[in-house]
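Mind looking over this structure? Questions follow.
A protein chain is absent from this complex, but the other protein chains hold their places.
By written order: A and B. Residues from 1 in each chain.
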Amino acid sequence: MKSCINCLLPETHETINFDLKGFCNVCNNFKFKNTKINWKEKKKELDQLIKKFKGKYDYDCIIPFSGGKDSTWTLYYLIKEYNLKPLVVRFDHGFFRPNLEENVKKISRNLGVDIITFTPNWKVVQKLMLQSLLEKGDFCWHCHTGIFSYPMHVATEKKIPLLFWGEPSTEYTAYYSHNENEQVDEKRFNRFINLGINAEDMYLKLKGEVDIRDLKPYTFPDVISLKNIGCTSVCLGSFIKWNPKNQAKIISKELGWKGDEVENVPSNYNYEKIECYMQGVRDYLKFIKRGYSRPSHLAAIDLRSNRISKKEALLIKKNFEGRRPPSLNLFLDFVGISENEFINIAISHQVSPNIHNPKKTLIGKKTSDFEAWSADGKMDKKYSKKIINSFQKFKC
Amino acid sequence: MLKKKIGIISYKAGNIYSIQKSFEYLGCEVSILQNINNLKNINYLVLPGVGSFGHCVKQLSKNFSLSIFKKTIFKDQFPLLCICVGMQMLGNLSQESPELNGLNIFNFTVFKMKEKNHLKIPHVGWNDVIFKKNFKYFKKNHKYDFYFDHSYIVKEDKFCIGLSEHTEKFSSIIQNKNILACQFHPEKSQENGINFLKTFLDFYA
Partner (left out) sequence: MLKRRLIPKLLIKNFNNKKNKKNLVFCTSENFKKFRIVGDPVSQAKIYESQKADELIILFCDKKINIKHLENLKLIKKFSSQIFMPLTIGGGVKSISDFEFLLENGADKVSINSIIFERPKIINEAAKKFGSQCVVVSIDFIEEKKKVFIYNNKKKNYLRVDLLSYIRKLISYGAGELILTDINRDGKNSGLNIEVAKLISENVKIPTIISGGCSVAEDFIKCFNQTEVQGISAGNFFSFKDQNPIQTRSQIRNSKINIRI
């Protein structure tokens, strides 16, 4: 397995490309961000952009928000720097953790903002998780599409044209290059957010198991309704230099934002991915498919900034990566499948040259809030068996 | 802002629907021209072309007066975009149909691509165009890929502003005064293609 000589990300990382020196495009993008972008100019562009919209609508902008470090930073920065009146929009994927909810209470009371939270129908979510796990080896379709579509619907319904998201995709992948003007639009949604599946596709795939109306929160609004409100949907990280570690420190100090333990992640990275209690399953799935996961990702970020040595990075991977997370038990019940079925489905989505060896799997530790994670809403196994059978036997 | 008005010359030689839709996507108003007598409401002309040189020339002369066409191009200086065989027709003649004359607007002969080792003909797929000068959205000496589908070429020419190579080097873009011509299909070349059409509109605005 080839890997980047700088950050050690393997060749199975989505969109990774190695240059003649062996550096990957993610590292090169990072270098470009730090050396070739005129951030002063970008800040001026941001000033102009905000001037265009501020004070003209019921809210100055929408900030899609989870309560994690990136969306919290986005919210904090826009209020402190520009005194904006945002509408905070939260898409509840079903797995918010207790510490996260405390963070959100703290932050929203500290900053003073209006918040809309949308929690979709769990029974629909279960079906979507199972279908997307089977088809794409990724059970988070509802979350990816919901997070990016739902706030856009709020924008069109409430006529709030400006939306600020967090980091641009160039931070971690190369679906876009720095030369491309990355907007959070339908092209981006189709390029990598929706896993190649739109709501109208999912509706056909589910063959009448859900009402088309149930899929509205996952449907990206059409170009015309967005044009009608003059929609501008951008990443804050396209205008200010993104520095997650620093940003996490600032929001902790200024707002009392707290990090959290995450399954199979070293405790010093407690600012990362604290919002979802299925994160451990997500990481485990990635490890089975691609042979690496979150510990490698976190080590890569530190390697790029010369904060750790390669030896330390390899130790992080060795000690944390690829463990079976305790949250898997919950997940298996949520979608009504056995662990064996889960492993086999994951293996069917392996990315070459990775070949997973299930026999070498170690068990990961529980986090301290594990018992507080809701296990309600188990899937009827009759349904899941029917779906799996129909999918694997090509029954149209 | 006034919409730009495109006239696509229709002479039953290939798919003009995609070209029409590409320009409409760019916010233009498109008319399909069965003749070029009344161009009052047109700002730009497009000459598409798919098929053999001979077939295209025959069809064009069947449906249009070539003398009026040339007058429109030379005297009235209408910005004209020629695509694929549309570009080839601007020359004197083609090896594909040696008995027929082209429009003689440019002084070149169209040749069949020579054979070379394992390289396949027709030249189908995405290939690089190196721009020989800065051209709006395209930088000099930079490579951009476009979609090609042809077996005959215009060799490197003094009016060549975009150069490509398959079994040999050839002109992928030529430009002189009000005429811009490309061997590739901009209406099928995704983002680069759309930018090329934008360049045509802005260059001759």
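Criterion: a contact is a pair of C-beta atoms (placed from the backbone, for glycine too) under 8 Å apart; a residue touches a chain by one contact, two chains touch by 3 or more.
Treat the numbers as computed from the prediction; the structure is a model and nothing was measured.
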Residue of A:230, A:256 or A:353 touching the missing chain in the full complex:
A:353
Among A:200, A:254, A:312 or A:380, which residue is in contact with the omitted chain in the full complex?
A:200
Using the touch rule from the top, list residues of chain B that touch the missing partner.
14-15, 17-18, 21-22, 24-25, 50-52, 55, 115, 118-128, 145, 147-151, 165-166, 185, 187-190, 193-194
Spell out, residue by residue, where the missing chain touches chain A.
2, 11, 14-18, 135-138, 174-175, 186-192, 194-198, 200-202, 204-205, 207-208, 289, 348-353, 391, 393-396
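Assume only the chains that are shown with their structure count from here on.
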Chain A and chain B, separation of their C-alpha mean positions in angstrom:
44
